[in-house]
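Here the complex is missing a single protein chain, while all its other protein chains stay put.
Now for chain A:
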Amino acid sequence: MPTSVTSTTVNSDAEAYEEEHVHAIYDQIASHFSSTRYKPWPIIAKFLDSLPSGSIGLDSGTGNGKYLPLPLDRPNSICTIGLDRSRNLLKFARQAGGKKRDVIWGDVLDLGWRTGIFDYAISIATIHHLASSSRRRQAVETLIRSVSPSHGRILIYVWAVEQDGLSKRSIPPEENSTGIGRDVFVPWILNQSPENEERSHNPSVFNRYYHMFVEGELENLVQDAVANLGMVVGSAKSSVERRGVEILQNGWERSNWYIELKRWQV
């Protein structure tokens, strides 16, 4: 059953817009949403698996905390702290995988911890909920500032305009390509009677705001964020600068754009 995506325009203050079309919705659908989010995506699982024991990290926009227990074959070898705006989702994250997890109620734009304290940070399906390009850039800046200047690693996933054939969603046709993605509503259908297998006659529809990224847009966002922090994008070897961010991988998977970054200083 395809759910259709509709175009929208952010016509008010971006923060107020997110409050209405993102935060308020996740607090209401938290329980149903959480029950559908349990399978980790392979590239993210691989990233977490590659981290050395003793690492501490941030999951910025943790939702129900499905990445907090990873890696499963080395439990307790690393510690991921989950942050989210939805308090109701955090109730699930706090006990993700049946163990006590470390969670914070906070905003992905803020830096409420010791600067550079984390060895890694992940931001999965989160930045696309921010309703202006400057707020999306600021979220990337916060991730960069949160991780170690010498070795901090970052993985970011956002939803792509370019959807694969398996996707359940149909996207309205593109108007023009400008390198800037599309502002859309993605419906979440909350059945009023979950015990009933049949479709309820009056399901509630919650239209969540997404900014869908076009090819190249996530990398540009990273470039802007790094420049804004007075650093360079590139490898330590090829630069005369003292501090920078290297792009380790940058690609598309299952209707999402992702990018992996590593900080360095000399």
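Everything below uses one rule, namely that contacts are C-beta pairs under 8 Å (C-beta built on N, C-alpha and C of every residue); 3 or more make two chains touch, one makes a residue touch a chain; residues count from 1.
Here is the rule we use: contacts and distances are computed from a predicted model.
Think of the chain that is not pictured: of "GPN-loop GTPase", "Multifunctional methyltransferase subunit TRM112-like protein", "Mediator of RNA polymerase II transcription subunit 20" or "Ssz1 protein", UniProt labels it "Multifunctional methyltransferase subunit TRM112-like protein". From the options A:5, A:90 or A:184, the residue with contact to the chain not on display is A:90.
Touching the chain that is not shown, out of A:104, A:190, A:229 or A:248: A:104 (per the contact rule at the top).
Annotation: of A:45, A:117 or A:189, A:117 touches the absent chain (contact as defined above). Residues of chain A in touch with the missing chain: 15, 52-56, 75-79, 81, 85, 87, 90-91, 94, 99-100, 102-107, 110-115, 117-118.
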